[in-house]
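With one protein chain held back, the other chains of the complex are shown just where they sit.
Going by the order they are written in, the chains are A, B and C; count residues from 1 in each one.
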Amino acid sequence: MTALYLLDLVLVPAILLAACTAVGTRDRFAAVVSFIVYGLLLAIAWVRLGAVDVALAEAAIGAGLTGVLLLGALARMGRRADEAAAAGPPGRTLRLGAAALGAAVAAGIAAAVLALPEPAPQLSGAVAEALPALGLGNPVTGVLLAFRGYDTLLEAVVLLLALLGIWSLAPDPAWGGLPGLRHRARPEGVLAWLGRLLPPVGIVVGLYVFWVGADRPGGAFQAGTILAAVWILAVMSALVEPPAVRSLALRLALVAGPALFLAVGFAGLGLAGAFLGYPAAAGWAKPLILLVEAGLTLSIAATLALLVAGTPERAAG
Amino acid sequence: MSAWDLFTLAAVAAGAFFFLAGTVGLLRFPDVFTRLHALTKADNLGLGLIVLGLLPRAEGVFGALKLVAVWLLALLAAATVAQLVARLARREGDAGA
Amino acid sequence: MADGLADGPWAELLVALPLAGMLLALPLGGRQAHRLALLVLAAGPVLALLLAAQLWQGGVVGVALGGFAAPLGIALRADGLSVLMLLTTAVVLCATGLAARAGFAPRPGQGETRAGLLFWPLLLALWGALNAVFLGNDLFNLYVALELLTLAAVPLVCIEGKPEAVAAALRYLLFALLGSVLYLLGAALLYGAHGTLDITLLAARLQPGPATWMAGALMTAGLLAKTALYPLHLWLPPAHAAAPAAASAVLSALVVKASFFILLRLWFDVMPALAGLGGATLLGGLGTAAILAGSLLALRQERLKLAIAYSTMAQLGYLFLMFPLAGGGTEAQPWSAGAWTGGVLHAVSHALAKAAMFLVAGLVLQAAGHDRIRALQGLGRAMPVAVFAFGLAGLSLMGLPPSGGFVAKWLLLTAALASGQWWWAVPMLAGGLLAAGYVFRLLNPALSAGEGQGWRPVRRRWQAIPLALALLSVALGLAPLLPYLLLGLGRSPAAEEGLG
């Protein structure tokens, strides 16, 4: 207990330091790298808070994918001089004002956090009571797929909308074509080697994380991220081309998860008497939830991979 | 405290020492190549020792296999990334940055 | 009405149907997407009316999604206010969908185009998000719905691919994201203090304390940024002016009102005590500033769409007069129901009028190729129906009888005088005069006998769409009975007494 508390006392300053570096450093590249380090430290913090599902999501999505997105954009915008650098460091008044604002807000939130009641009112009891009827062992999966499944449905649509938004920025002549720039890698190079070696392992790990999600930390979002990462690696090592935006198979893969979720939701109207409900009969809920999760994993993997790939820029060859 | 516990303690402590050494190298060495050297070599060994130390405490054979897989994947990633970073540094010629 | 109809899953369908349409449109492809979208949009008013009937017969509609009752599950809840907003949304979106065929339906013989495909799923997602906001009874779910709304609205701003639209969209996105993250922080504190985010349960459990006040302040600040209340309005005019007209219509008429709607829920249903701390006066003051600044800026614009966008900023200001007039401690007073009805009626009539104005601006762009106000001489002769529609919508903005805007402002004015807070009447009257100023300034060149340039002809049926919206906005003033009665449903008993 005390040793772990010592860990907290080291971890929290480290997190804050990484955050300050990410905000304060002049070098943009260093800022993004600090942000990724920050995300990984934050994942450890989530483990300390007993939220392993969140830790997985933070490491894979918050640090990993967000970092890749920022690094990729930075590479394309260049680290050279531009008007942001030409303007020089922000003025002193601005910095002081911003610091005062930040400090005031942080102090207000801190006061509110310290004033929260003990013991905390919470729903773990209600979740634990309702979980066995679903046949699940992981309460977080129960909340995501059943109790608050409506949130998750909307969230899956949000993810897809972000992709549509990115696609909407394509130059008109490139519509229907391939997203992103062409990647080049030496066919005998170490990257191509890794790109051939890792995908089988990654796919196994991804499917495993999806499968254990029902009972232990893991699930559709974490698994989808791993699968997307495998695919991004294969694209980066120039082993495969991303699919063309006009491809019907791609579009079906993108909508499959949310569409399946909606369909099961509508079925719930008849079978369970409530939209997004699962039939009360024993043994029905878990297979349905796994079905929805499988669809979501596929769609999330495809969507995340294409989010990173970016706007369509090349006509399909 | 059993012998296995002592083994775990010793191995993890040794692993942590190598991690520390790697980090000191990262901070103190002069250029990209020597930093990479410190980071990958020391950290890979450190992680290996920590995994070794945790093996006796793993949940069954499957758990132990997972731990070893973690080490192997980290080795693979470190080796590849070190290669890529080194090549980029050589091409851009700013190895001293 | 048959019992079966009144028992249907209309609330669920209002959220699920647009999303289903959006998911289907993508694989269906650009040749068919607009047909599917219009089909789905056409179901909107029907579903909203069915829900209204359900509300009329059985009182407030509550749905526990998945059969899991709050606090474990998420509930949908439809009271009079929700149903009125849902109806308005369905009508405005139907009209915009029809009008958008001019720009986004595929031409014969043409393959799939970028905008021709993507506009339609984005519009459907926007509709689904609005419905989710108006039906949501869970503060975290409302956060997800708001993000859905933002991610549908931002791409619509720059779907035509103009560089200035990209900058406007990015600024809009950053403002909206900051707003929603502050909102979420407030929700987190509320969960920590009360163990639920269900609005109904929260209202019953709420204990005043530092966490609750901080949560209220953070959520309010976030929602104000999203509603573009002065001084957080900077993102709105460029974004609404740069978007294609059909998108501007939806953004100005409805999207900004979604966050305002949540603000109403927060201040009237969750924590009515917020108003007691001078917060209501602050919001009213900011609303006053928005009315004056927005109207003055609208008067100075050279471009039609920018002028309409600044007018939105001004008209949003009126909504915030609801807080001092109908809010918090004054809820039991006889005038508060009038102020409440007036404010909501203003939101609805502005939605209809503003959508009509932006659709007319779209027709102007189509006919003239530009929207410089001074160069619009002779427009009245080229497209009389559209100019007439613009004038009618303008009546509603000015608050002249017999329009919905008139009744709304009349109710707010009466409440201001009855409550002894006469000072709120000043910005209302000044805003009406200024609105008359900018509407006439916009209409003047169009009605002048000048030669004008070679207008491209615009068919009457395209002009009929904004006319229908403008007529509806005026008709609200002629038959205000229905909104009155509907709005009473689901309000606290004290407010309903006040209605008598």
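Basically, a contact is a pair of C-beta atoms (placed from the backbone, for glycine too) under 8 Å apart; a residue touches a chain by one contact, two chains touch by 3 or more.
By our rule, contacts and distances are computed from a predicted model.
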Query raised in the report: According to its UniProt record, what is the protein name of the omitted chain, chosen from "Amino acid/amide ABC transporter membrane protein 2, HAAT family", "Acyl-CoA dehydrogenase family protein", "NADH-quinone oxidoreductase subunit K" or "MrpA C-terminal/MbhD domain-containing protein"?
Result: "NADH-quinone oxidoreductase subunit K"
Query raised in the report: Touched by the hidden chain, which of the shown chains?
Result: A, C
Report summary line: Full-complex touch with the removed chain, picking from A:Ala110, A:Leu197 or A:Ala280, is A:Ala110
**Report entry** From C:Gly103, C:Pro155 or C:Pro427, residue that would touch the chain that is not displayed
**Finding:** C:Pro155
Query - Hidden partner chain, touching residue among C:Ala43, C:Ala64 or C:Leu177 - result: C:Leu177
Query raised in the report: From the list C:Leu185, C:Leu232, C:Ala337 or C:Ala446, which touches the chain that is not on show?
Result: C:Leu185
Report summary line: Where chain C meets the left-out chain, the residues are 140, 143-144, 147, 150-151, 154-155, 158, 163, 166-171, 173-174, 177-178, 181, 184-185, 188-189, 191-192, 234-235, 237-238, 297, 300-303, 306, 372
Requested in this report: Touching the hidden chain in the full complex, which residues of chain A are there? Just list them.
Outcome: 4-5, 8-9, 12, 15-16, 19-20, 22-24, 28, 31-32, 35, 38-39, 42, 45-46, 48-54, 57-58, 61-62, 65-66, 69-70, 72-74, 76-77, 82-84, 87, 90, 94-95, 97-99, 101-103, 105-107, 109-110, 113-114, 116, 118-120, 122-124, 127, 139-140, 142-144, 147-148, 151-152, 155, 158-159, 161-163, 165-166, 169, 221, 304, 307-308, 310-311
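FYI, only the chains that are shown with their structure count from here on.
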Requested in this report: Please categorise the chain-chain contact pattern as a line, ring, star, complete graph or other.
Outcome: line
Query - Per Cα centroids, the chain farthest from chain A - result: C
Requested in this report: Give, as an integer number of Å, the spacing between the C-alpha centres of chain C and chain B.
Outcome: 56
Query raised in the report: In angstrom, rounded to a whole number, how far apart do the mean CA points of chain A and chain C lie?
Result: 31
Query raised in the report: How big is the gap, in whole Å, between where the Cα atoms of chain A centre and where those of chain B centre?
Result: 26
Report summary line: Note: chain B residues in touch with at least two other chains are none
Query raised in the report: Which residues of chain C are in contact with two or more other chains?
Result: none
Query raised in the report: Any idea which chain A residues touch chain B in the complex?
Result: 190-191, 193-194, 197-198, 201
Query raised in the report: Tell me, which parts of chain A touch chain C in their complex?
Result: 108-109, 111-113, 115-117, 120-123, 126-127, 130, 146-151, 153-155, 157-158, 160-162, 164-165, 167-172, 175-176, 246, 248, 251-252, 254-255, 258-259, 262, 265-266, 268-269, 272-278
Report summary line: Per the touch rule above, chain C residues touching chain A in the complex are 9, 12, 16, 19-20, 22-24, 26-27, 29, 63-68, 71-74, 112-115, 118, 121-122, 125, 128, 132, 140-141, 144-145, 147-148, 151-152, 154-155, 158-159, 161, 166, 185, 189, 192-196, 209-211, 213-215, 217-218
